[in-house]
Structure formats: C-alpha cells, structure tokens
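Presented below is the structure to which this report refers.
Complex shown without one protein chain; remaining protein chains in place.
A, B and C are the chain letters, set down in written order, and residue numbers restart from 1 in every chain.
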Amino acid sequence: MEVTLLIEAMDSSFRVLEDAKNQAVDIMNSAVRVTSETRTIEEKKLVNIFKGAQSRRAILQNTVATFVILFGFWTVLSGIFDLFHLTLGVICSLIISILTHDLLFANVRVGDIKLTIIRFIRYLPWLIYQIFVSNFYVAYLVLSPKMPISPQIIRFKTKLESDISWVVLANSITLTPGTITIDIKDGEFYVHALAKKVADDLNTGEMEDRVAHIFMEADHIYVQDVLDVAPIFGVLRKGI
Amino acid sequence: MNTFFLVIGIGLCVLVFFVLYRVVFGPGVFNRIAAISAIGTKTLIIILIMGIIYNRIDMFVDISMVYALLNFIGTLAAAKYLEIGGEKL
Amino acid sequence: MNTASIIAALFIILFTVGGLFFFTTSTIGLLRFPDFFTRLHATGKGDTLAVLFSLIGIGIYEGLSLTGFKILLIAVFMFLAQPTATHAISKAGMRYGLQPWKKEDSRK
Partner (left out) sequence: MIRKTDDIIIRTVARILVPFIQIYALYVIMHGHYSPGGGFQGGVILGASIVLLLITHGLVETKKKIPEKAIALFSSMGVFIYAGIGVLCLLLFGNFLDYGKLSVILNIPPAAARAMGILGVEIGVSITVMAVMISIFTSISTAEDHSKYDKEH
C-alpha cells in the first residue's frame, strides 16, 4: 500500500519535473527561433541594401559606358566639331543612354573584356576566309549543271554558356560553307546543311572551339546525329 | 570611272528583275519574303552607285544606311508575323 | 594618271566586279535551287559577301573620309543583320511547316 503510494508520488513528481523541463525547452527553443528569425530578417535587409547599392552602381556604370560609346558614335557620324553640335550630341546620347542602359550591357560575363575583344578581332580573318570558301562553294553548286546537293538537317549539342557566344556561333555557322542555323532549343543547334561533306566539316567542332576560345569558356562535348525530319517538327512545334 | 559604275548599276537592276520572278511566281509567301530581302540588299548598292554618279555620295550613304535598317526590321517583322500563322502577332 | 591611282582603279574594278559576280550567283541560286531552305543558302551567304565586296570597292573609290567610314559602318551592320534575318526567316518557315527538300524527292 505504502509502496504503491510512494511509487505514485514518485511518478507524479517525475511528471511535474518532465513538464517543467519540456516547458523550459519550449521557451528556449522559441527564444532561439525568435532570435534567429530576427537575425535572418536583419541579414535579408542587409543583403537587400547591399544588392540595391550594387545594382544601382551597375546601372550607373552601364549608363556611363553606353554614354561614352554612343557619344563616340555620334561624333563619328556628325563630323562637325563646333560647340553647338557637340552639345547636341551630349544631350542626345545622354537621353538614349538613360533610356537604354540595360540593353547594350545585359548579361555581360565578368571577365577580361580587353582580351575578348583582341581575340574576337583575331577570329575575324578566319571567318572572312571561311565566307570566301562558302561563297565559292555555293557558286560552284549553282553553276554546275547537275547541282550535286543532298540537304539534311543535323543536330548537335553545344557546351557554350553565354548568349553572346551562342549568337556568334550561330551567325558564324550561317555565314560559313553550306550551313544555316535553323533553331536553338535548350543548347541544341539545329543546322540545315547542303551536303554531307559540309555537315562533316561542322562536326569537327573547329568553329565551336574557336568561339569558346574567344569567350574563354569551358571545353565542349557535342552529341551529333543525322535526323529524320518528322521528329524535329514535333520538337519545334511544341515550342509554340 | 562613272561609266564603269553606271554599267555595274545597270547590271544590278537587271538582276533585280530576275529576282522579281521569285517575288511574283515564287511558291508560298516565304519564298517571296526571301526574294524581297535579296532585292533590298541589291537596292542598297544601287543607291550608293547613284550617289557616285550624281557626285553626292555623302548624302546617299545616309539613305542607303536607312534602307539597310528598314529592310532588316521589315524582314524580322514579317518572319515573326508568319511564324505563328499570322493570327496573333 | 600616276601608278597609285591606276592600282587603286584596278582594285576598285576587281572588287566591284567581284561583288556583281556574287550577286549574280546568288540570284541564279535563288532561281535554280529546289526549295525554300536551299534558296536561303544562296541569298544569305551570296548577298553578304557581294555587299562586302561592293562596299570595299566603293570605299576605295571614296577614300579615307567620313563617307568612307559610314560605308564601313554599313558593312558591319550588314554582317550582323544578314545572318540574323536569314535565321529568322528559316526558323519561321520551319515552324510554319515547310518540308525541306531531300535528294530522294528528285529521283521519284
């Protein structure tokens, strides 16, 4: 009898202790949560302030850069260097640089811009040589009486990343022998080639290597296969 | 030199007439747009040659630049219009 | 007429006639090729190089001046615009549903 009473008392005292401990843990937890919440809020505020300052700085930089480029373009176009026309030029390029500051320098990768420009200029002679070859090739196809063409559409995946390098690659493909970029979908280029020889030339990946070299991007791997027309229609029409 | 440029200009005009065949009879609207774009590039050079013949190339070069610009924008707009079937631009 | 001007005239004639030649091939290609995409090969490439050649010829005739620089600007613009326009039309044609011509079509 007394033993059971003792046990019950022990039990209840343990329960009280347990409750107290739970409450204490709850209080501690909530305190920690509140402090962490306030901390995250404050951190977010700080990050926002920092980001705002950064983006404002970026906007200012872009506007100034656009202004300098546009003013140079204006002086070259105008060719009159008296005070009145230069003032007009400053006003005009200021208006346009404020209006379009986010267009000219969107998605610029941080990198060595000077080196990129030098490499791009070095890339141009090769491109012009390729355009020569392409035009003589097309002229040969046009003027030969039998017209030995066998058009096909090929697909390859590129590992280039930024949009500007995609544009350079796509336009180079369009300008070089017998190939036209038809579409880009998820990093895959769909290219219409006039003959099998031309498609094989593209598959060596020389042009892609050169473009990757200009923009200092990672080495690429490409998957290539000659496609039937019907599945491409499926892929392309899905996008509409 | 003027005679030489005149001959080149006349040759380009003859070529424009040949391209006009595609504009009139070309099957489908896409062939027509491609042909019109080709006519635009030829016209650009014809305008410059006219400038040389009239000895006012400093004026005609501006016109030719505007022509190139409007040709490009027109081609893009037509391509975008036809891409979706011409119902919703 | 000294030698320098004769050489300049030769270059002008060379480049301008080259431009006319490539314009001619692109036109013949536009008329001869079997379908829309192959015709774009003719106009998209042929016209770019032909415009470049003609502009170089006219630029040499004009010499180093403001107008010469504007002619250079036109060449740069054409280099950027012509492939883009070709790509835009070809993509529109593909999405519209034009079937590319294949070699087997001619044998049937």
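Going forward, a residue touches a chain if its C-beta (ideal position, glycine included) is under 8 Å from a C-beta of that chain, and two chains touch if they have at least 3 such contacts.
Predicted, not measured: the structure shown is a model, and the values here were computed from it.
Q: What are the shown chains in contact with the chain that isn't displayed?
A: A, B, C
Q: Could you tell me which of A:9, A:46 or A:88 touches the chain that is not displayed?
A: Of the listed residues, the one touching the omitted chain is A:88.
Q: Check the options A:70, A:131 or A:207 and report the residue that touches the missing chain.
A: Of the candidates A:70, A:131 or A:207, A:70 is in touch with the missing chain.
Q: Among B:7, B:53 or B:76, exactly one should touch the missing chain; which is it?
A: B:76
Q: By the contact criterion defined above, which parts of subunit B meet the unshown chain? Give residue numbers in ascending order.
A: Output for subunit B: 58-59, 62-63, 65-66, 69-70, 73, 76-77, 80, 88-89.
Q: If the hidden chain were put back, which residues of subunit A would touch it?
A: Residues 66, 70, 73-74, 77-78, 80, 85, 88, 92-93, 95-97, 99-100, 103-104, 106, 163-164, 166-167, 170-171, 181, 183-184, 239 of subunit A touch the chain absent from view.
Q: Go through subunit C and note every residue touching the omitted chain.
A: 77, 80-81, 84, 87-88, 91
Quick note on the criterion: only the chains that are shown with their structure count from here on.
Q: For subunit A versus subunit B, what separation do you get between their C-alpha means, in angstrom?
A: From the centre of subunit A to the centre of subunit B is 34 Å.
Q: If you average the Cα atoms of subunit B and of subunit C to get two centres, how far apart are those centres in Å?
A: 11
Q: Please output the residue numbers of subunit A that touch at least 2 other chains, ranges allowed.
A: In subunit A, residues 240 touch at least two other chains, as defined above.
Q: Where in subunit C do residues touch two or more of the other chains?
A: If we look for residues of subunit C contacting two or more partner chains, we find 26, 40, 66, 70, 84, 91, 95.
Q: Within their complex, state which residues of subunit C touch subunit A.
A: 21-22, 25-26, 28-29, 32-33, 35, 37-38, 40-42, 44-46, 48-49, 52, 66, 69-70, 80, 83-84, 86-87, 90-91, 94-95, 97, 99-103
Q: What residues of subunit A sit close enough to touch subunit C in their complex?
A: Of all residues in subunit A, those touching subunit C are 76-77, 79, 131-132, 134-135, 138-139, 141-143, 147, 149-153, 170-171, 174-175, 178, 180-183, 190, 192, 194, 229, 232-233, 236-237, 239-240.
Q: Enumerate the contact residues on subunit B facing subunit C in the complex.
A: Subunit B reaches subunit C through residues 1, 4-5, 8, 11-12, 15, 18-19, 21-22, 28, 30-31, 33-35, 37-38, 41-42, 44-45, 48-49, 52, 57-58, 61-62, 64-65, 68-69, 72, 75-76, 78-80, 82-85.
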